[in-house]
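The structure appears right after this line, and notes come after that.
Shown here: the complex without one of its protein chains, the others still in place.
Labels run A, B and C following the written order; every chain starts at residue 1.
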Amino acid sequence: MKNPLTTASGTSGYAFEYGDFVDLRLLGAFVTKSITLHPRKGNAPPRIIETRAGMLNAIGLANVGLEAFVAEKVPQLREMGLPVFVNVAGTAIDDYCQVARRLNEVDVVRGLELNISCPNVKEGGISFGTDCGQVAGITSAIRAAAPDKVLVVKLSPNVTDIAATAAAAVDAGADALSLVNTFTAMAVDVDRRRPMLSNGNGGLSGPAIRPIAVYMVHRVYSQVARKHNIPIMGMGGIQTARDALEFLIAGATALSVGTALFVDPTAPVKILDGLADYCRRHNLSALREVIGSLQFPEPGKGYKSTYA
Amino acid sequence: MKNPLTTASGTSGYAFEYGDFVDLRLLGAFVTKSITLHPRKGNAPPRIIETRAGMLNAIGLANVGLEAFVAEKVPQLREMGLPVFVNVAGTAIDDYCQVARRLNEVDVVRGLELNISCPNVKEGGISFGTDCGQVAGITSAIRAAAPDKVLVVKLSPNVTDIAATAAAAVDAGADALSLVNTFTAMAVDVDRRRPMLSNGNGGLSGPAIRPIAVYMVHRVYSQVARKHNIPIMGMGGIQTARDALEFLIAGATALSVGTALFVDPTAPVKILDGLADYCRRHNLSALREVIGSLQFPEPGKGYKSTYA
Amino acid sequence: MSATTHPRGLFDAQVISNRQICREHFRLVLSVKDFPAAAPGQFVQLGCRDPHAPPDEPDEHEWIDADDPGLRTRSLVAPTPLLRRPFSLAGAEPDPQRPGCTLLEIIHRVVGLGTARLAGLREGDAIDLLGPLGNGFPLPRAGQRAVLVGGGVGIPPMIYLARALGAADVGGVAVCGVTTADLLPLTWADGVAADPQGLPTRCIREFADFGIDAVVASDDGSVGVPGRVTVALQRVLDHLALPAGDVVVYTCGPERMMRAVTEMSQARGLTTWVCMERSMACGMGTCQSCVCRVNDKSSDDGWRYRLVCTDGPVFDGRVLIWD
Partner (left out) sequence: MSATTHPRGLFDAQVISNRQICREHFRLVLSVKDFPAAAPGQFVQLGCRDPHAPPDEPDEHEWIDADDPGLRTRSLVAPTPLLRRPFSLAGAEPDPQRPGCTLLEIIHRVVGLGTARLAGLREGDAIDLLGPLGNGFPLPRAGQRAVLVGGGVGIPPMIYLARALGAADVGGVAVCGVTTADLLPLTWADGVAADPQGLPTRCIREFADFGIDAVVASDDGSVGVPGRVTVALQRVLDHLALPAGDVVVYTCGPERMMRAVTEMSQARGLTTWVCMERSMACGMGTCQSCVCRVNDKSSDDGWRYRLVCTDGPVFDGRVLIWD
């Protein structure tokens, strides 16, 4: 990756849907929508609703399925000239493995991002990502199924201790971690007394979740990733260069922009410019210097007050 | 309680601090700041920072301690003419029990709200609330220590399955549940590369978290509270009557207003007016009719689209 | 899944005027440089931000923060609302004042935060938009007559369609339904009365200008003919009394209305183009939020979802499955 900016899975389509708005070649990598073994229609509409500084989505993993993806989308991805990560989802380990085996043969695919955290699908998606044993099981199965690809495991934030699921993924062979996926959440239509989304629950994304996502990235970085030298792809509410820097300083090596793409498809490019500015302002020879540079206070100590 | 509106612990002081701005007698109950066995200074400033549609706090359970509370604040609480719930915190079961035993003797105290979820204090606060065994242990200990008081257990949202900790609390003798406390989170000062709060992490509250809190209330209601007939005190970003209705419809019986009090100390009273309006508009004889009335779609089904 | 074939992009727009045209509707005119060719039925995604809100760029702060670089950042930058909002084009024509620019016309009703923000725009304000999005209405063949059926906020694309029909020299009739008189986002033509029987006249300026007769219907009878738009449509179709192949129906409005219109016109064998509406996050085909159901023989269960934002918003009434 020539720079840390990528698009978050599910927010920029399969390939060029979003290429009218920005030159994709400026990005560091491209991450596709979740692909499942069979095509999926997804949930009935409404599938999204805006909330305070965020949005809920319950797309339901709607996608064209593995075969159509390979036949129709992969040729387009070849044109992109970028490292491509295909996000893989499923409802049983065997489904995941079939997808992974097939993609292992596709040269243009640099790596797989394992979606074990999508909270929208009732048939099991959520459980893979919230139980350490399951995380380890699916990670090592995919590791074996796609030995030639970079394996990124995308962690669910809906857990008590995200460092524990991170460690399980790393021990089972993950090359990198991405976090966070969306938070399970709900909005209620109070007049009709039913959820706003036809699915009931949805996943919360956007600026509202950023402080929790930054905390989780820092937790995974300081407890797991740093010592194993595992890169983290950070995401959750990134809109501006300042937001991106929060993630980098907390320990992310790469960054995904999701919800913000809907607001401004050029956001990743603007963020890149902002990061370059920051380096100039702070006399940094490379952005790398800020990664994980957070000075976290000693437990119970605090640092000297800003007011000093 | 004559109505469902209360103040959230830690956002309205010990007693009358906030009485200049609103007639507290209009509320359904009053919930105090967390009280610990010994006085606590709390964390160094800065203790708060605003984030998108929310705020982080790391007060660090600053409080006058049990004895000063009983000596100085309880006489004021007697004047209030409201059911009073004292929020109890600590770092060891024994501390909690000493506080609970002492408060069990104080007549004006209607109940205890057990804070097992404050994420700010490193010495253990977090662990009580995230492990079912610990939740059960502390709940039954307090149950025994304060047999004459209503026991409300305040759940942490930083868990994989809040219905599990809810069930543990109920099985161990909780009379009611309150949720949610704040989400562990962080904001980074990107120029200094350190956290904005002197404590490092803080707890996220306010409108940003509302969709997650509503989801959790509904989950606890449908999986635990309904069948045990246990009331839920819902909170997390409530600002308006519409917000309050989301929680009631999702299954809350009572409501706490926290962060919104800083914006508008009269918010609870405005919410009461709004709830009365809603009842009139929907021809409800009592607000009770909406509690838990959410029509949740069958898994995987969805309901008929709003566009019908 | 076909992508749009039109070029699309992110554009800065300048507010030329923003006028309240009835109780809750505003006509917003924007000038946009280098805007691609657009067609009736297409829409734009407007950023409903407050142009008077502070800019995203940090200012300088010499004093407070002389030694405090933290102050140079701003964590609260909070555009409100978050997502863009989709609006049909009610018109798009070359800007006579500004070479290379296009004047876009949007008529919107204030229903929430985003539209309230739009209502506050003033001449000279800057906003931005994604567009042109979606597929647009297929125009009638020469000799066919168009029947434009708009309800409420479904009326604006009909105004743009009328202009295109005028340019293509195709005749038509517009049937517009509103709940009540002061929610009609249209202008009465001077000196032309509405027909009391609900037969089309040159009574609405936006249509008359392009040679199109119009009928207005209102639910409460406060303006035009009383009753639902379908009642008026029935009368108009009866009155036209043309062979099925000579009439094309276009409809946009609340889904229940469009369904009734489609069923009525299909019962008569008329081609019907329906301009659908869905909650949208992206508007550009990436988020998959804006689906509607269409017939699909090749699918196991006979249907599939299509995207309103890129496969639509205009669909053939025959393929749509109403929920």
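Going forward, a residue touches a chain if its C-beta (ideal position, glycine included) is under 8 Å from a C-beta of that chain, and two chains touch if they have at least 3 such contacts.
Because the structure is predicted, anything quoted here is derived from the model rather than measured.
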Handout entry: Residue, one of B:G129, B:P157, B:P265 or B:G292, that touches the chain absent here
Key = B:P265
Handout entry: Residue among C:V44, C:V178 or C:V294 touching the omitted chain
Key = C:V178
Problem - Options C:G41, C:G152 or C:G285, residue touching the unrepresented chain - result: C:G152
Problem - Hidden-chain contact residue, picked from the options C:G114, C:G172 or C:G224 - result: C:G114
Handout entry: Among A:K2, A:R25, A:R78 or A:R192, residue touching the chain not depicted
Key = A:R192
Fill in the blank from the handout: Logged for chain B, residues touching the omitted partner chain are 10-13, 16-18, 20-21, 33, 41-42, 44-50, 53-55, 57, 59, 62, 64, 206-207, 239-240, 242, 259, 261-266, 306
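Quick note on the criterion: only the chains that are shown with their structure count from here on.
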Exercise for the section: Would you mind checking which pair of chains has the most C-beta pairs in contact? Expected result: A-B
Practice task
Specify the chain with the shortest distance from its C-alpha centroid to the centroid of every protein C-alpha atom present.
Solution key: A
Practice task
Provide the C-alpha centroid distance between chain B and chain C, rounded to the nearest whole angstrom.
Solution key: 45
Handout entry: chain A and chain B: spacing of chain centres that average the CA atoms, whole Å
Key = 31
Exercise for the section: Can you tell me which residues of chain C touch two or more of the remaining chains? Expected result: 70, 73, 75, 78, 278, 292, 323
Practice task
Give the residues of chain B that touch two or more other chains, as numbers and ranges in rising order.
Solution key: 51-53, 187, 190-192, 305, 307
